[in-house]
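Right, I'll just put the structure down here and ask away after.
For this view, one protein chain was removed and the others were kept in their places.
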């Protein structure tokens, strides 16, 4: 392996890119699917996952035995560039693939992986996340929902909220307080998977700003979860979840391909509008930031391939992509002038989605606190 | 008096404006004076104050007996608009006129006013402020310089810093700890005036970013101050200074006329450069903000004339004008491209001056804390 | 120079505020968003009774004469309470119709009294304002085009806005031609002023609600309003709103195109900054349609583009064509 700095891809990686591009050209629906935050759109996106999975394009970085292609990080980046450049649909399986699957790879049993991952890869089982509770938003240590030991498993009781995808998903994963007597609030939490259609589960869809049920409240009343659906050791959920949260904020939640494609569309929109000089700065800055995000990710991936652990850089990443996503869409809406307020266009749909970015997956305020403490070494302060 | 909203001026005020304009047209030096942060420029600016004072234009809002014209707030605003529109020199007497004089009007004796104000109005005596100390920047309560009682007066010992104008000024005013045994750090401070050439005073000029000695360190060793130079009650300095600080941040520190004239110059610069569309947004925003500052001040002046006390709005004001001043100059420097870095032009001189705005007269961070606490009623927090 | 509202104007604002505070406007907004107009029309009638829709109508047609300052006063309150309906457009229509005595006589009394709502499109202005707000609810639908002023017999299918309470409708290019040279520039000025005032009111409401929220919401054991990042962000919103306010009322006094454009630009920027801060500091709950904050959040975004997007306003400020 050569050590030299190199931004080109190997012939084999370029072959992989060509194969992905050819497949996408042949398969990507010519018109956007209906919004995945509707029943109809959810079904259409699930079908799309099955189509991807049929040719092993749904989870390229996973091992082949679970439906992937064993593609490394670089090929994953290449795939994502092609995927979004092709204008392919949003990924309804994102919660499971980005959040739960990495946890199972690190902390699950082989039995769990063999049982859970293949139907996740095909979209047969779509996962919702169930982190937040009404009194625990940024402060996950304040979780109160309980898991009580019972024969052969656990009984879950409590309330979860902002559970994304839960309005239409099949199953969910989250943290539950299994031991209320531990000294610290981070102890005594257990990481569990459960069925959203199990007895005792009530799902109340919540509409996001445009009314679409992008998430739900979950009311749990003595919901039985068998032992086989506990991930890792009971009581160790916090530590396990933190490694997932690292993934969530890290390399694989928002791929550069997504923002490069979006910046390209913004450039086209600007040109269609007659390339007004007054908007040139906003468009140029968005293009530059998308490129910066791509190169930052390439550098992080290279360090990862060199065996370096990726740490609090994920906080830099989170703030950057969430602000970039918003800037891309705000620039587009402003370019559209009075027509910018029309709902249902890819730009206004994307805008509503982007608005949530600085809030979820750890608010940007929390991320800045982490950067200040862990990367800059500043005193902790009372925030 | 009619109550209706009215942005026009009375015929009498317009006559006053015409008189000011005529005088300024006849007297404003055709070329900018040398920088007032140099010995030569200081002398030239002092002479300009004498010229203004000879025709009673140096302190228009003061009573006639001290050299003013008894002009109300509205006429002061009108005068300032004309003054800066005419491109007249910066005011070397600003510290005395904006900070010390209001304190003397509120808390001084008639003897003090009669003695101090007339030579201040003519520039014969130029005042420096002496607030900060090395360990007390934003935190004035941490002041340590002492005033010790002696026969017929006080002996000052300690160190002051960031004393603006002190490199060339005649006298200074500030707070000194006269009673070290009081319970709170805000108590036991006395407000004093002293001579910068008195025995025991050492003035060490400090160069600002461009090297010009815009302020100085003052070392005080048993400097005698007679009782007649104490303002208000000994020990009450904090309360008295706070009313001055209110003035400093309030209506009269930075007049709208200054920013309106600067925005006009920016507009001209932009037009000279061929009115590039790419800079249009920055220029338009600066013009709009200067107008907003003018109208905000007109509204505050109107409330003041109605007898309302002006309170923590002065914090809104301070943040706004300091950021506006910087934006005006940054926009100009960017418009100038590679030539923007040349020192000595009105734009780069103004830029260096503007850079200090968000820092002095209470940092903008402190002002935002005040806005949050006093105007929004948010909990105090540990900052 | 006396740049303060007079007693009458302040009383007018208080009366309107009392009326709206008692009207449960969030419920009215939600009805309106579903196309159920009954509660909105009832509220409209009460607002008209308070004199709001007569503020761009001469006295001979049942109005109070053209009173831009009072109009700005009123629209701040309409924004503060997120009142739905084509209020800005009704004002613009009154200006357009007021130019010809026959039209004024025919339409202005019913607009002033609140018995009719109006909406309007304009294809003169640079970007064009091609969709009519609430064409399904308005009885008077005007299209100002270079060919003349047209009375549209009906509106096309409703298109959704990011603000569900803003129902956008195309006006088909048919119907009676009622005037040759519509006063579109004057009408645009009034629309822009009213929108600026409305955006200011929206921003003030968002700030108030967010300040109240951060005082009571606790995380990490303390109210989030004690975190300096939260405090400073809200301080910046307050600054933006406080400096947009005199621009709005100053524009109402002078009615110069540059002042009105400056007011529209600044009030919409401040309103949008308030919305972004409100969403960020509320967190997920602010992102939900069922929480009332959403009614203001989405409006702050929509008003940015209405009757003069930022770039268009900047062009006017700089005196460019």
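By letter and in written order, the chains are A, B and C; residue numbering begins at 1 in each of them.
Basically, a residue touches a chain if its C-beta (ideal position, glycine included) is under 8 Å from a C-beta of that chain, and two chains touch if they have at least 3 such contacts.
It should be emphasised that the depicted structure is a prediction, and the values quoted were computed from it without experimental measurement.
The chain not shown here is touched by just one of A:38, A:112 or A:302, and that residue is A:302.
When you scan B:235, B:312 or B:358 for touch with the missing chain, the hit is B:358. When you scan B:143, B:241 or B:279 for touch with the missing chain, the hit is B:279. Of the listed positions B:35, B:58, B:103 or B:132, the one in contact with the omitted chain in the full complex is B:132. Seen across the whole complex, the unshown chain contacts subunit B at 132, 137-139, 142, 161-162, 206-211, 215, 276, 278-279, 333-334, 336-344, 348, 351-352, 355-356, 358-360, 363-365, 368, 382-383.
By the touch rule set out above, subunit C reaches the unshown chain at residues 227-229, 232.
Within the entire complex, the positions of subunit A that touch the omitted partner chain are 1-10, 13, 74, 267, 280-281, 283-285, 287-289, 291-293, 295-296, 298-299, 301-303, 305-306, 313, 316, 319-320, 365, 367-369, 371-373, 375-383.
Note that only the chains that are shown with their structure count from here on.
Seen from the C-alpha centroid of subunit A, the farthest chain centroid is that of B. Centre to centre, using the average C-alpha position, subunit A and subunit C are separated by 38 Å. Mean C-alpha position of subunit A lies 53 Å from that of subunit B. Put simply, the C-alpha centre of subunit B and that of subunit C have 40 angstrom between them.
For subunit A, residues that reach two or more other chains under the stated contact definition are 276, 278, 382. Multi-chain contact residues, meaning those touching two or more other chains, occur in subunit C at positions 222, 226-228, 230, 311, 314-315.
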